[in-house]
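All protein chains of the complex are present and in place, except for one that has been dropped.
Entry: chain A
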């Protein structure tokens, strides 16, 4: 082993023949590649999207449409952040749609029962709603987490199973019917209200998003999630409690998704057993477009926000252009494939930048 220095360090080899242009002309070319490596393609794509739809549709930049984009983004963002957390840890979650539906039905049933048409119970009803959402989300997350971390079943299988199980539970609980009769404050203020020009759901989501940023960047737990997704063995050898952290990841994901489900219930004014089915596909798409990797260890809040904006903006723009849902579905599929291809280019850019930085030194 010892005398065997035949390793394959990409830089060590590449840097043997430093390209002279990289040394001297270290200005623009370096910064373009560096910018692409650090920021990814999304900033450019978002601007492009805004310009195209802005030109095509005069409504796109109207205040009302922007508010609509912002509101729709909030629900998807909470779910996509859940998905992102789990992707970073090296797994993924197919059960987000079922989570939203079950949360919607359960919170609506409980809020309806507590509220009972009496205005003095509105606050209490909403409190109960939040509590039930928390419980549902934590339960689903716990089941997923135990399946992945303790029973060591592949996340795909675990969450495929819970997707089916909790979809069934939703139908049983609701008998397949919508649950209406929710407090007006809940549906009109929490769901569709505005404070000045800012939609209320957005205001509610902001602290949650900030909290996730802090958790990921400033806590040992957050760093551990990246490490577990990046290399589980290495994390174990470094003394990280892998199983415990993984369970927390899935519970957090479940909570975020349930939170989205609750807000979405307010938005649609009733508990619906079919709510959120499209969120499984969309949350994964947004997180991946936003830079998370299916192999784990990569992803961030900023990228996910941009990914969500891109996806919601694209959908919104296509709606304005009166494209039907089939065409939209094709476009989103193409966007997903392209984003993966672009992220591969970004990986190359990272390497190139690393080589450039070595030779510039």
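Simple rule for what comes next: contacts are C-beta pairs under 8 Å (C-beta built on N, C-alpha and C of every residue); 3 or more make two chains touch, one makes a residue touch a chain; residues count from 1.
The rule is short, and it goes like this: contacts and distances are computed from a predicted model.
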item	value
UniProt protein name of the chain not shown, from "Xanthine dehydrogenase family protein subunit M", "Dihydroxyacetone kinase subunit L", "Sugar ABC transporter ATP-binding protein" or "Response regulatory domain-containing protein"	"Sugar ABC transporter ATP-binding protein"
Selected residue (touches chain absent from view) among A:29, A:177 or A:351	A:351
Contacting the left-out chain in the complete assembly, out of A:113, A:127 or A:220	A:220
Positions on chain A where the hidden chain makes contact	1-13, 214, 218-220, 223-224, 226-227, 229-231, 233-241, 293, 295, 297-298, 350-351, 354, 357-358, 361
